[in-house]
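One chain of protein is taken out of this complex; the other chains stay put.
A and B are the chain letters, set down in written order, and residue numbers restart from 1 in every chain.
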Amino acid sequence: MKTLNLSPLKKLEIIMEGVHKDFATDLLDRSGVKGYTIVGNLSGKGSHGIYDGHVMFNEDDVLIMIIVAVPEELVPPILEGFAPFFEKHTGVVFVTDIQVSRLVKFKN
Amino acid sequence: MDNKLTLGDRLNVRSMIYVASEPIPRFWPMRTFIHHNPLFGLEHLSFEAAIEEANTLFHGRGYLSRSQYQEYRLAGKVDDAKLEKYLDDFLSALPGVLPGVALRKWFWSLLTVCQSEQVVPKTDWLNGQLLHDVLHGQSTTMNRDTQRLQLGVILAHKIAQDDPVYANIDRLFGTDIGQTLDELLIKSCLDFFDEGQSAWQAPGRDQGFFAAWKEVAQHNVRFFLRGLQLRQLLESEETPEGMVAHILKRLKVPEESWQRYITRQLTRLHGWAGFIRYRSSARHYYWAKQFPADLTDFLAVRMVLGMALLQEAVRHHGCPANAEAVQAFVHADPLGAYLRLELHTGSILPAWAHRVEDVLARRHRPSFEKLAHAYMDNKSRWEGERQASHLRRLAATMGGDAEAELMAMTPAQLDEFMEVVRSWEKGEGFVWLRSMETHYIKALINRVNIPKASAPPVDKRPFAQAMLCIDVRSEPMRRHLEAVGDYETFGIGGFFGVPISFLGYGKGTEVHLCPAIQTPKNLILEIPAALELEEEPLYSALEHVLHDLKGSVLSPFVAVEAVGLIFSIGLIGKTVAPLTYHQLHDRLHADKPVTRLLLDKLSHDQADSILRAVQRAMIVRALIKEWDIPRDQVTDDDVRQLREIALENAQGPSDLARRRHISDQDETAFIQKLRDIYRVERHEMSLQMERLGRIGFSVDEQVRYISQSLLLVGLNRNFSRFVLIVAHESQTQNNPYESALDCGACGGGKGLPNARVFAAMANKPEVRRRLRDLGIVIPEDSWFIPAVHNTTTDAVELMDIDLLPARHLLYLERLRNGLSAASRRSAAERMPTLGGPGRLAEEPYAAAMMARRQAHDWSQVRPEWGLTRNVYAIVGQRELTEGLDLESRAFLHSYDYRLDPKGRLLETILSSPMVVGEWINLEHYFSVVDTEHYGSGSKAYHNVAGRFAVMTGNQSDLRTGLPTQTVLKDGKPYHEPVRLIVLVEAPLSFVQKAVGNLVKIKALVGGAWVRVIIMDPEDAYRAYVLDDGAFRLQERSELSMSRPLMEDIA
Partner (left out) sequence: MNTLIWIMAGTLLPWFPLSWIFNKLIASAPGFWAQALAILVFPQLGLLLLIHSGAWQALPVGPDPDLRVVALFTAVFYAFRAASTREVQVWARLMTTSGLALTWLLHGQNLDPLILQSVALSWSIPGALMLVWAGLLKQRMGGAYLGLTGGLATVLPRLSALVTLTALAASATPIFPNFFILLHVVKALPLLWIPGGLLVLLLWGWAVGRFLQDLLFGIYRGELLEDLTVGGTWLGGLVLGLFAVGGIFWGAHG
């Protein structure tokens, strides 16, 4: 049985309103991340009120979460990049430690 | 060489630009013009706060002038009781007290009879003491120390630190940097964003806006002639955000102010900024994919040009070069700075202009201080006199003791008085607006029919039912249709609840036919029913050639004599006899073929065989083009083999190649071409399969959409023989705004495909069977017919008649007659308002002729009024509004709350059609209130820019909003600016719950972007109006029926 090589990375979970999805993904692309996952139609509660995940004809006013795994050195620039945005908008960023097995998928 | 800038810095700048750009409304290309709220980016604020913010950002006014509101009041459109109430509220909230002054009388006169626009205008120096002296004819000199302090305040305010540096330089030195910068920037934008309007295209556009511009800018003769030296500046940074940060640092703008600085820069040309904003986020926009650009590029170009112009000004005038230097300059010589400011911003007293100019032009200035002090004394005196004359004039119109009261006030009291008036005038527009809305709210509540609770539901089957769009123009049609026969009508968003992406026959791109806030997931194709290869008629081929000729550079020299005359036929024909010309023109052109819509999902096999067929056709074409082998010399097997090789399922060489002795190399090259150019390739194939999977709706989806829409309007029983699904579109010539007149619920497109899709789905036996299980029983002899309502000519045309069952043909005549009668009566109602003679109201046939002419006349700047004069949005049963003449001012959405226990349907209506209605209403509101900043000015000066927008004159910011011809009549507002008044027929708590579930709608309603009335059917239809944050009961009164409530202005 081969031993699995696990490498440490940081995971960012960015929760924001769906209407800003393109901005967030563009910013992540420019910071050099190799990929991300988007989870849509979340519901939740924030300082602006309760978000119901199911709105039939309107895609902009729901919450989404973008999950991206990045090497540690990218975390401060990305947080710095999002700082002006989150000053004016609802949402949060969670930073956690994770480990991944295929480092090549996440790092150059 | 961004060595000074880290990745974090760059991302930070980008983020700042994104946030700064949010107040700027997106600008859709005019081909798909969508009405939207110009203050969309500020909807998180309340309406009143947003208008103030927008005033700072865009310099646009949010309310009409006082004199205009006074006119409305005299015409009876303002609720006096409410006006008085707001006045009393304001007065009772005042802290101080002015004894001996009848404040209420003063303010009431201010409201109702005062002729000045602003009684207490903004001043630099005026205070109570000064005013007192002027009123009593005494002379004053200001204390030099107070003057100096006040001067400091004035300068700090007018030459602010976070104003753009070039703006401050313009104010101090009279340079023209701001205007020149705008011009150069607009020219650069026009070059880059052109969408095929100009024959010569700018080079290197696919690298992005900033990169392409950089390349060209270094060789641009125009810049060179202006003395701009860009090379050094451009070489200092690579990326646009790096350039922005670099220049901001050079200008010594403090980092906390960067956000605001960037906002000011972007809002200056908010038309262009809005367009770029739209474009950079539009995923399906062809031009954006080819030539990418975003706001960071735009800002970088602007800042580079600004910097270069600033440097040039520094060289010529010796002015300060950055923000800190500007402040230092002002502090070093405040008197000089003040005089410069006055002179170059045009606020100087005319008698002094020449003297001041002279003094400033000299190097050393003897007696300069004396002149400056004398000027300031004069200016303060002048301000005092102006204020005194305003107040005296007001007192004179008031009569009585007013004049005496004025003269008796002490300086401190005068100060307070002016302060009070100033704060009142700031909020006065909002007071007028709410009073006007109250009038309309009361009018509606009093006029609406209250359904009798005891009346049983009628079971007689109407002759025909029709579902029309909620658009205000459907209202007259519905009213007339119901009057000419036994018709029942319903209102629903013009996409009929079925969002589709439509690929029309012969078109190259998809159109999204649904509200702009949505992206459709299903693709519908239009296929000609007679599947024969079309041969282009000779005439259209000729036309093609001729129009291409127009774009060539050499053609003027060659073609004018020969071909020019042919164009003149068109020119003369269109102008002198538009109807006849177009009839002839249509006859010469090929008829549009009969088509069907492909709306069922393809099975995997079907998709596969379609793809196979397409690939085979491609291979055949490739053989003809590349190897000159005609179709008849190739067998099917050959084609199949080549296909397999191209898809990497088999190896060459192919039999065909062997037969024809084609070398292996040639064959490999050919296969490669098949893969690259003709797209016969493996990965491509899976992508194409995925795309084909988007086509159509599954049966489940069909049932879901149909049942939802039918329940939404409350039509789930008693279906008549004909159920018309009436989409609407407009027809105009030479009109860049033509999309604005089409269906807003279809994203500015024409809703006919949606109607056809809906009808086709609802007619399917399979769907009907499933609907029966859901409780919606559609009888066998009910047939859904799509139709289209041409809002310019008011004609209603039935579509897909060839699919009609034979039995229904017997009744078709009656249906058609009813529809044309309703059309004519509708036209008769509308034509007098469009400039037709008043007698047309009694002559339906003549009116219909005039309406047809409007649609074909290319010189017509106002083919129809469109959505102008919209006021109401009524969500409820038709019984509420049956028979009422709402003068085409109401959006009518059918809704039956009893069919909606969970409130989901109401949520759908509120979150989609109501938002569209709000956008339309606010677009009209702001376009009429400020035609220059929010509206787009007169159509007569418009020039199309790059095929996606209009500019005023030769070069200007992209004009957003509606033109004056749409919202004004004879120079006066024709659209009455009030917010949308939404009436919902449902229980109060029910509606509150539904609104509470939608964050965005709650914000809109709470921020008072729309007014809400709820008529509670379970509470004897009492009306509750949302006013100042709470629902208040509004009683119906019969008394006001004695006065006509809704009058024409004309």
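As a convention for this text, a residue touches a chain if its C-beta (ideal position, glycine included) is under 8 Å from a C-beta of that chain, and two chains touch if they have at least 3 such contacts.
Computed from a predicted structure; not experimentally measured.
> List the shown chains that the missing chain touches in the full complex.
Checking the complete complex, the chain left out touches B.
> Going by the contact rule already stated, which one of B:331, B:354 or B:902 would touch the omitted chain in the full complex?
Final answer for the missing-chain contact: B:354.
> Which of B:346, B:838 or B:971 sits in contact with the chain that's absent?
Of these options, the touching residue for the absent chain is B:346.
> Going by the touch rule given at the top, which residues of subunit B touch the chain that is not shown?
Interface residues of subunit B facing the absent chain: 346-354, 357, 386.
Here is the rule we use: only the chains that are shown with their structure count from here on.
> On a C-alpha centroid basis, what's the spacing between subunit A and subunit B, in Å?
About 32 Å separates the centre of subunit A from that of subunit B.
> Subunit B touches which residues of subunit A in the complex?
22-23, 27, 30-32, 48-52, 55-61, 74, 76-78, 80-85, 87-89
> Taking the touch rule as given, give the residues of subunit B at its contact with subunit A in the complex, in rising order.
For this pair, the touching residues of subunit B are 6-12, 14-16, 18-19, 22, 259, 281, 283, 499, 514-515, 517-519, 904, 907-908, 911-912, 915, 997-1000, 1002.
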